[in-house]
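What you see is the complex with one protein chain gone and the rest in place.
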Amino acid sequence: MKRGVFVLALVLAAFLAVGCGGGQSQASSVPVKIAVALPMTGDNAEYGKSFLTAAEIMVEKWNKAGGVLGKQIELVIYDDKNSAEEAASIAQKIVSDKDIIGVLGHFSSGVSMTAAPTYQENKVIEISNCASHPGYSKIGNYIFRNNTVISAEFNVIVDVVANDLKLNKVGIIAIKTDWGNTAGGIAADLVKANPKLTLVAHEEVLETSDDHGPAIAKLKAAGAEAVIAVGMYSLYGPLARQYKEVDPKIQLLGVSNAYTQQIIQLGGDAVEGLFAPVSFFAQSDDPEVKAFVDEFKKRFGMEPSALAAQAYDSIGILLEAIKSAGSLEREKVRDAVNSISYPGITGPTNFDSIGDADKKFQKVRIQGGKFIQYKG
Amino acid sequence: MAIFIQQLCNGLALGLVYALVAVGYSLVFGILRLINFSHGAVYAFGAHAAFFFVGLNFGPVPAIIAALVITGLLGVVIDKTALAPLRKKRSVPIAALVTTLGISNIIQNLLVVKFGSQRKPFPDFFNLGAFTLGGIQFSSRQFVMFGVSLVLLLLLLLVVNKTKIGLAMRATAQNAKAASLMGINVNSIITLTFLMGGASAAIAGGMVGGYYQVVYPGMGFMIGLKAFAASVLGGIGSLPGALVGGLLVGVIESIAALYIGSNYRDSMAFIILIVVLIVRPAGLFGKNEVVKV
Partner (left out) sequence: MDITGRLERFFSQRRIFFFAVVIALLAALPAFGFSRYIMRICIVISIYSMLTLALNLVAGYTGQLSMGNGGFYAIGAYTATLLMINAGLSFWSSLVVAAAFAGISGFLLGLPTLRLKGSYLTIVTLGFGEIVRMILMNWDTVTNGTLGVRNIPLPSLFGVSLSFTNHGLYYLALVLTALVSVFCALVINSKVGRAFIAIREDEIAAQMMGIKTVRYKVLAFVLSATISGIAGAFYAPMVGYIDPNSFTFDISSQIISMAILGGLGTMRGMYFGAAALIVFPEVSRFLMDYRFVIYGLILVLMMRFRPQGLLGWRTRLPYRFGKVLERQLAAEGSLPPLL
């Protein structure tokens, strides 16, 4: 029996030790902490890692210049594997660390929306550089979106098809995910609403499959002249190759996701002529953009995507807001974010009352194996 | 109609690749009565090996051959390190099944660590251009894929049915104990089986990589399950069964994607699987095994 009591005491002591560990962390010279909650393993790890690289570049830039409010800035990294369950538990972990003022994340809309209520409730500012679901930013006034609003992107795309290319029959091919579903639906509505365009087919494909033959066959049979492809980078290469094989003349258009070097690597000749609206153009002459692109290339081995650039700006916005608020008080920083006018590398950014960023678009097209700016 | 024929060709080409992967399941099942869950991951490994050797400026053919050798060896290593000890201990079948599940986890995630999880460009090996036949567009990739798989499968059938080694394999599959009494080295037959399974998976991986021109660590999961469904449909353990099963799964899937919708294509393999197992568990070419009490 003695031994039993001893074990019991040990177990109790261990529990208590763990329990107390969580509570005390209010030291004076703590750094300003920003959480990065993104997929670092799993299928979307490349996105997460590239956003993290961008965020690190911005933080180092600030730290070199003396930090913010005289304190150094520290990124706390969490891997949510792009899973809602993981994200919910990470959100709990983040809000229980009182030094964390804001979060960059999460990756997909569904995951962001699972975690967002926890941040809202605990007044932690969440800025997502990639959530696109319309409902995301409506969750609360601490929830911000520094990403293009998908309907604005499609407005540009529809305009290109109708007025620049003067094509009429439009097909849509969308991936079967929460994002692809919503975005594809929005695209379809906009095409239908445009008197110059006819929507001839709307196909869905699985993200896990690289064989788009059946969907292409249907789009072609419906007589599509232009196809709006709604997917991640991985959709465009195989889609373009398979489509060009059955219809070399087809005009493909992508969303801003398509603007990455990977699709040129994966698509080769087949993605020539592909259009995409972007908020960020890496080949731009702007010195600020150049400096970021060079540094990013050095660390990550490839050009930054628009989403990575938005991650860079998101951290910048948060730090700038802390600086202008002059304190780490949650309410003040939040107000500062909301009223900010930030001259970022993804164009001048300010947030509307819901928390959505208002972005300007440039049109880019692939020509000669690289993206070039397209002017109407 | 043109669409239908196009999809039929697409399905046949895909189907033969499924068949090539299915052979790996059948070979191992035939000899060990074991469903080798790691086979899909081995296939992804084969594709990545080919991708790796292409990156070292091997030509396409030497790259695939190098990949084939190294993947075959991987198959042997899996058997020697993880499965052979279980046989020695006479563990229950579930132990081996769970082991292969674990191996699949290990291989796939080591690939992620080494190559990253994203899709990587794979060179366009066998594109001889598209051509039109009777108003229908065909891709030459499909024909190359179809041709190569068919030749390999026939070769494999020939080896199993007409050579001495094949005879030894069939003998081991029928009764390992009796085979060993007849002077067959059962252990080396098992090694050979894993070698062949790994090699055929590498070829399939290289070809699918070349067909879609992408490789990524997760590519083996679905195709592994589909190929498994194919081998069960044909009668697991039977090589002609794997061939026919693969073709059927490929065609049914492509046609279903056309008429029901692309988002149902992956479920077709499972529906086929369940129906076959309920209606005719031994598959089209399999023999019912009599359980002796």
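We call the chains A and B, going by the order they appear; numbering starts again at 1 in every chain.
Just so it is clear, contacts are C-beta pairs under 8 Å (C-beta built on N, C-alpha and C of every residue); 3 or more make two chains touch, one makes a residue touch a chain.
As the structure is a computational prediction, the values presented were derived from the model and not from experiment.
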Candidate in contact with the missing chain, chosen from A:Val32, A:Met113 or A:Val271: A:Met113
Residue among B:Thr99, B:Gln142, B:Gln213 or B:Ser238 touching the omitted chain: B:Thr99
On chain A, residues whose C-beta touches the chain left out of the figure: 1, 3-4, 8, 11-12, 15-16, 18-19, 22-23, 40-41, 78-79, 83-85, 88-89, 92-93, 95-96, 110, 113-114, 117, 135, 176-178, 180-182
Where the missing chain touches chain B, by residue: 31-35, 82-83, 85-87, 89-99, 101-106, 108-110, 112-113, 174-178, 186, 190, 221, 225, 228-229, 232, 261, 263-264, 266-267, 269-271, 273-274, 277-278, 281, 291-293
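The rule is simple: only the chains that are shown with their structure count from here on.
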Cα-centroid distance, chain A relative to chain B, in whole angstrom: 37
Complex contact set, residues of chain B against chain A: 3, 6-7, 10, 14, 112, 116-121, 124, 130, 137, 139, 212-214, 218-219, 222, 254, 257-258, 261-263, 265-266
Chain A residues within the chain B interface of the complex: 41-46, 176, 203-206, 208-215, 217-218, 220-221, 233-234, 237-238, 241, 245-246, 262, 265-266, 268
